[in-house]
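One chain of protein is taken out of this complex; the other chains stay put.
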Amino acid sequence: MPQKSMRQALNEALQHEMRRDSKVILLGEDVAGGAGCEGEDDAYGGVLGVTKGLVGEFGRARVIDTPISESAIMGAAAGAALAGLRPVADLMFVDFLGVCFDQIFNQAAKFRYMFGGKAVTPMVMRAMIGGGFRAGGQHSQTLHPMFTMVPGLKVVMPSSPYDAKGLLIQAIRDDDPVIFLEHKAMYDMMGEVPDEAYVIPFGEANFTREGKDVTVVALSLMVDRANQAADLLKKEGISVEVVDPRTTSPLDLDSILESVEKTGRLVVVDESPPRCSLAADIAAQVAEHGFDDLNAPIITVTCPHTPSPFSPALEDLYMPSVDRIADAIRKVAKK
Amino acid sequence: MPQKSMRQALNEALQHEMRRDSKVILLGEDVAGGAGCEGEDDAYGGVLGVTKGLVGEFGRARVIDTPISESAIMGAAAGAALAGLRPVADLMFVDFLGVCFDQIFNQAAKFRYMFGGKAVTPMVMRAMIGGGFRAGGQHSQTLHPMFTMVPGLKVVMPSSPYDAKGLLIQAIRDDDPVIFLEHKAMYDMMGEVPDEAYVIPFGEANFTREGKDVTVVALSLMVDRANQAADLLKKEGISVEVVDPRTTSPLDLDSILESVEKTGRLVVVDESPPRCSLAADIAAQVAEHGFDDLNAPIITVTCPHTPSPFSPALEDLYMPSVDRIADAIRKVAKK
Amino acid sequence: MQLSRDTLLKAYRLMRTIRSFEERVFAEFERGNIPGFVHLYSGQEASAVGVCMNLTDADKIGSTHRGHGHCIAKGVDVRGMMHEIYGKQDGLCGGKGGSMHIADLDKGMIGANAIVGGAPPLAVGAALAIKTRGEDSVSVSFTGDGGSNQGTVFEAMNLAVVLKLPVIFIYENNGFGEGTGHDYAVGSRDIAGRAAGFGMPANRVDGRDFFAVHQAVKEAVDRARAGHGPSVVETVAKRFGGHFVGDAMAYRTAEERERTIRDDDPLKIFRKKVTDAQLLTDEQLDALDQEVAQLIDESARSAGEAAFPTLADLETDVYVDY
Partner (left out) sequence: MQLSRDTLLKAYRLMRTIRSFEERVFAEFERGNIPGFVHLYSGQEASAVGVCMNLTDADKIGSTHRGHGHCIAKGVDVRGMMHEIYGKQDGLCGGKGGSMHIADLDKGMIGANAIVGGAPPLAVGAALAIKTRGEDSVSVSFTGDGGSNQGTVFEAMNLAVVLKLPVIFIYENNGFGEGTGHDYAVGSRDIAGRAAGFGMPANRVDGRDFFAVHQAVKEAVDRARAGHGPSVVETVAKRFGGHFVGDAMAYRTAEERERTIRDDDPLKIFRKKVTDAQLLTDEQLDALDQEVAQLIDESARSAGEAAFPTLADLETDVYVDY
């Protein structure tokens, strides 16, 4: 299978679906770039190049540069979805949700319920998440818990180029509003990605490591770190199972419970401050539904309860590291 | 001690602090009411009357009616706080956070950290939360987890008129940004409230029932329901301890762990959908730090993963009820 | 432009239906038969009807918390609305939405909205769908004088101009946002006047006068259908009642309210015009009043008797598939 970057995998997913379905449009700031400028069209293709080339094939009528007006962007996507399109709206950095959250959590997410099941709102909101870019407090957050807690939204956090393509195609074909969160530190990550279109269903966890002593749940960039920790600990004779739920809503709790039934030990890794985090959410569900299988406390490995620091020296300490994950696993494995 | 409604208790807290400190101002939509109208000033005093009378004593320079522009309101409060005032900004219904969240979670909450500890942002954001008013999907949410997860914010959820007054005075005197969440179904709740000013420190739980079999954690309106469940179960011979943390951030985890050490059983009640909820947050912290004390699964009693329904028939089923709380307690008590 | 007798009869029927609907909702709310917050449209009927009589089911409207009038004018089933407002299982939204969330997508009514400023971006999105498919339909957003100050509304106007979308932004200036006067909350004291700064034509009309609203909106709709982009129409007509049922209205004087109800009634004004011009007779209009009274009466009675939703309904309709 050909090796591709996650950036290319995402770009292919968008291209496939835009070819397949004329109802699919892209909108956002500089999704093409160059509007109203003397230079080239397609000057950006998204700030980090994910939509590069699409305006060339599909034109500005379907790859729509917008003003810096995120409420209008998300509202336009939601309204267009209600009216029959399948818009993919680009928020750029997820940190910007604060200027447009109403259109997502009170509007798009709630239409179907408030309107008695008559509304269908097939929109996708793409956004970049996560640390490692030294981008500071307002450009480094993940914020996936804020979407996960909202009934009516589906939330996707791919951990590999392969998953990214299959999950994005599913997101676009999905009839519910989907929040698609791409870790900005993963765009250059390489992996095997088929050229053709394929879908990965939501709510189906992926076991990236099989093991019997400790279950580690992680998503997005944290899956790779969990895998590294697992490989490290194998040498110490600790057998770690890594479960990647892929989507936080719906969440494949059954797979997590199955694994914990086998291992009796759970570590949840989450690139997020700890309070009301996804780590807490998963830990709580296991503490309620898998309690009798647990032989040790559930340990969560998260960022501290602070904003994201700018300095590389601090940000490296801020994000869950392979070492911190390994230490947590050792701690419960000993119990 | 005189009996007062929570509405009056809150009103007294604001009056005390505005008399005490000229830096305290109120701003929001219709906090006075009647601006630019032929009728009376002070026509509203807040939509549910909490700030009634204050414009009469302190004038429109300190009780400021604003346009319907929540980002400008919250930003103005944050900017005024940075510049030395102690603004109390009224969001009205917490559901409106979606149109102004950036000013709260990316601005006010992060100034101190991003500016290296030099900024002080003593603002209070007041908002009405919760169900029971048949107000539908966009006027019945609690959303406290969205604030609790944000480093830099403090989050207060009073459960009685007495607490409301003492906590609001503390919130106004506090040097950090405080989110003060008032349950709209509690404004007419009566209780003993001293006439003079007093403060209740943040992060100190209140034990509203002493018991030895099961620990129940609840906040805001849910405390009363938890107490009712406790009284009900006493007759069945189950001794329930009810812990009201009063503030979700900071959270008095020690008091919760102490109680669980004694009872070995925990039920967390939260008027919120379940995912990444405060119930999950507390359950997870106990599953990590109090695991060895637990004799039964931690049960969370929350709303379902749906928006708030309008119909009274559905909303009554939606909110955690005394019966559902009691059932959860029985379930773990038997274990 | 001359309007046909049928058009005039339809206009009056719709305005009367709104008025009677609201009067009945008020009465039933007072009786405790209707829960929640209800915001009545009485006094503004000519705005909703003057706008929507330029539209077909293929055209979209996005509404506000004060949406009953917009729904009725757009042809939404009155009985289904009443059942919804009562919170009944067979209401238009299964009782899950209520007064502030009535929608009927088949009629192009994409939703009342309990978030002030919530609808304009959505209406812009509906217009984007229309333009993308190359249709000649239009999209209309309703916003109040108070709501005209919401950031989402300004963003929606700018985006509509940038993408040259077929949207009409209707600003219903009914004098107040809750208990705050429009001249206070709108710093420029001129809502329509903002449009020029956003690159759109605008028109302010007497919102009590069906004919004035209908004509101004017709021009805006024709312009949009022809692909010339968005525009603004401000309709000025005070609400008769309070912000919501139960509002003490201390910000209004008794005199002002009486004057408004006496002199500014869109139905009276319409009736006088069409009878003076001998286009319609009082008999015709009285007959319509009767018909409408029966419809409303029947709707309220059946709503009172209908069943509430049950536990089985609580968790449905969240996702298409989860």
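Should a chain be cited, it is by its letter among A, B and C, assigned in written order, with residues numbered from 1 in that chain.
Just so we're on the same page, a residue touches a chain if its C-beta (ideal position, glycine included) is under 8 Å from a C-beta of that chain, and two chains touch if they have at least 3 such contacts.
The structure presented is a predicted model; accordingly, all values stated were derived computationally and were not measured.
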Chains in view touching the one left out: A, B, C
Sole residue of A:Asn11, A:Ser71 or A:Thr302 that reaches the chain not shown, by the stated touch rule: A:Ser71
Sole contact to the chain not displayed, among B:Pro2, B:Gly116 or B:Gly237: B:Gly116
Contact residue for the chain not shown (choose from C:Val186, C:Ala216, C:Val274 or C:Leu288): C:Val186
Touch with the omitted chain, as defined above, among A:Pro177, A:Pro245 or A:Pro307: A:Pro307
Residue among C:Glu28, C:Glu45, C:Asp104 or C:Glu155 that touches the chain left out of view: C:Glu155
Residues of subunit C in contact with the chain not shown: 149-155, 157-162, 184-190, 193-200
Residue ranges of subunit B at the interface with the undisplayed chain: 25, 27, 61-62, 64, 66-67, 69, 71-85, 87, 102-103, 106-107, 111-120, 151-152, 154, 174-176, 203, 250
Touching residues (missing chain, whole complex) on subunit A: 29-30, 33-40, 42-44, 47, 65-72, 95-96, 98-99, 133-139, 304-307, 309-314, 317-318
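In the analysis below, only the chains that are shown with their structure count from here on.
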Centroid comparison with subunit C (C-alpha atoms), farthest chain: A
Inter-centroid spacing, subunit C versus subunit B (mean Cα positions, whole Å): 35
Chain centre separation (subunit A, subunit C; CA means) in Å: 39
Overlap residues in subunit A, where contacts from two or more other chains coincide: 71, 102-103, 106, 113-114, 151-152
Shared interface positions of subunit C, touching two or more other chains: 91, 93, 95-97, 101, 113, 115, 118, 151-152, 318
